[in-house]
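A quick write-up on the structure given underneath.
Of the protein chains in this complex, one is absent; all others appear in place.
On to chain A.
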Amino acid sequence: MSKPADEKDLVQAVVLADSFNSRFAPVARSLPRALFPLAGVPLIDYALNCLADAGVHECIVYCRSHYKSLASHLASSPQSKRFATPPVVRKCPPTVSSLGDAMRDLDQSRLIKNDFILAPADLVTNANLAELLAEHKRRRVKDANCLLTLVMRSTTGGFNASALMQAQERSFIAVSNADTGCLRMLSPAAMDKLGRIRLERAALLSCGRSRLWTGLIDLGLAVCSVHVPPRFTDEFDYRSLDDLVRGVLEHEEILGHTVSLHVLGGQEYACRVSNMNLYALVTRHLLDNWVYPMTPASMSGSRAATEHQVRQRNVYVSRLASVHRSARLEKSVLIGPGAQVGSGCHLVNCVIGSNCRVGDRTRLSDCYLWPGAVVSSDCNISRSLLCHNSTVLDDSQLTDRCVLTHGVRVGPSAVLTNFRLIVRSGRSEDSASTDEEVKQQLGKDSNAAVYKSAYSDRRDEAGDSDADSGPENDEDSVELEIWQTTLMADNVEYLSSESDSSSEAGNEVPPAEVGEDHFKRELLDVLQRAEQDKHPVDTMVVEINSIKHAFCVHIDRLKAILAYTILLYPLLKCEKDDESEDCQVEITPAEHFSQVKDCLENWKPLLKHYFNGFSSQDESLIFLRSFEDACCDRPQPLMKCALVLLRYFYDTDLCEEAAILSWNSEEGSHPNAGELRQCVARMIQWLQEASEESD
């Protein structure tokens, strides 16, 4: 694929190859998570494959550690050849400790020229990202304030509702607008003791026709607009995408940004490999074809030499592997090139990496052997991970989630159960336990020790990105970390406390209404000062923006108030100066018109700035509605000159003909609205006739 000539059509992607946490600590020490072999292919290749399918031209890969191994992998990976320019690996400075920092770095680097796809390196999905990107672009045309489209996977009524859900650390509930997909509320899902879910009332009320989503899985995947990295720079304390989304939803009133939600369902598979349970599960799903068209055969490349022979019941055997004919490969098994499987073996749901050796009469179920792992004869291993070059000697039993890290040797006759993480002994940085009983369990030829994770201490140092996901685990389940941090139920308290406070807030008068009067006064001051000191428009914009933030005024209200104030400016100024009520009589309609005209001419760039150059009909309608409000509030001078004013708007292109007509057809909310319509009836008639003629 070649690069497009126009920079506007350039599609970029940012891949985060660092999870900024130490979940996989001892395993990931020698190999980054992005390069963990998943069904024989490094994890990052799945993300890259998906991005390349989406027509991405440029890919920026972020990492903090393991820069060299990532760069050398990307240089040789068949996936990177599919991009117009090979993926760039960007090494973050060690100060970068979260997604937020990476985004700030990205903002400084000025690499982003367009809307881009943000994806984590551990994402496995077959979703059509090209379609997502197109949808995001369409949405941006309609609503320029759409900051990002968040992509999540629904697990309700879809595939593997139970399995995939249980392996997640948390799931989300969300409320979005059913028509536009605009996100209103997003929070970690939790039920109280009676099985109820709390929703924020405000979110539902403001939304119109809304849709409630439950059981959403976080993918860390989003289609971001160019404004996302600067936003992270502005909000220097944002650490994750969650922070951004929460911030946008909270401050929507002020900044006018919105977040859209896209939920994947049906045949679209998507999951992040963020813990060992998910690693096991995604591998299973991949072998069982749920991620079609990504299959082990399609991912291994098209070279005939490495290609797999596909047998029944999802058994993939490399043509270069040697499998004894009496070995039974029951189902969902992948055997990599150069692997040897001895006689009488029984394999179920296994991945045997390249150059692995499995001895005679060994039973393996739900096992993942990374390249170079060796299992001797008569072993029985289930639900375990054997990293590169680890060895299990004769007659060992490894059951239920054991992890053997790189180069570990256990056995013979080792017996290990339940969440054991085995590392090589003699490494000072691991506080490994070495009591006699454990030594016996590991077998007499072992070079290993059981890893005691100092996870909870280290987590704070490393600045874990999902430190807020739930309460800390207790001591007993420390070994569990690599498999899964917290159980779903633990989030209960977190949510209920939050939603309580928000429902209280919903009962009070929203602060926005209170602030509006103050805002009006301040805005008038700004205009007056600008008139006296001849401020340039830029300065006015800065001043108006700052008071807008101070009084929490929504962008749409700001537009309306600005137009209202400018239209009544001569009157209001006069009132303010005299502090008296009766000066309105002193201004004649003609005088008022000429003064308003001057104001409009002076501040036209200002109006254009806020009304986006009056390019769309919606903007003009907002302007006309505030014109109506102004006329109805102060009929004395304005109603008389309404016709001339409207004519002036039309002549100076402040309002399009269509906007005026559609404004006229609206029912005004004000009691005097009808009178105003009569005043401008001549103009409307003229416009209608003109349009009929042109037809």
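Everything below uses one rule, namely that a residue touches a chain if its C-beta (ideal position, glycine included) is under 8 Å from a C-beta of that chain, and two chains touch if they have at least 3 such contacts; residues count from 1.
Keep this in mind: contacts and distances are computed from a predicted model.
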Omitted chain (choose from "Translation initiation factor eIF2B subunit beta", "Phosphatidylinositol glycan anchor biosynthesis class T", "Protein YIPF" or "25.3 kDa vesicle transport protein SEC22-1-like") - UniProt protein name: "Translation initiation factor eIF2B subunit beta"
Options A:R138, A:R319 or A:K444, residue touching the unrepresented chain: A:R319
Of A:S97, A:S240 or A:T295, the residue in touch with the unshown chain: A:T295
Touch criterion as defined above, residue of A:R23, A:H57 or A:R82 at the omitted chain: A:R82
Hidden partner chain, touching residue among A:H285, A:K559 or A:K573: A:H285
Residue numbers in chain A that touch the chain omitted from display: 49, 52-53, 82, 157-164, 266-267, 269, 285, 288-295, 298, 302-305, 307, 310-314, 319, 331
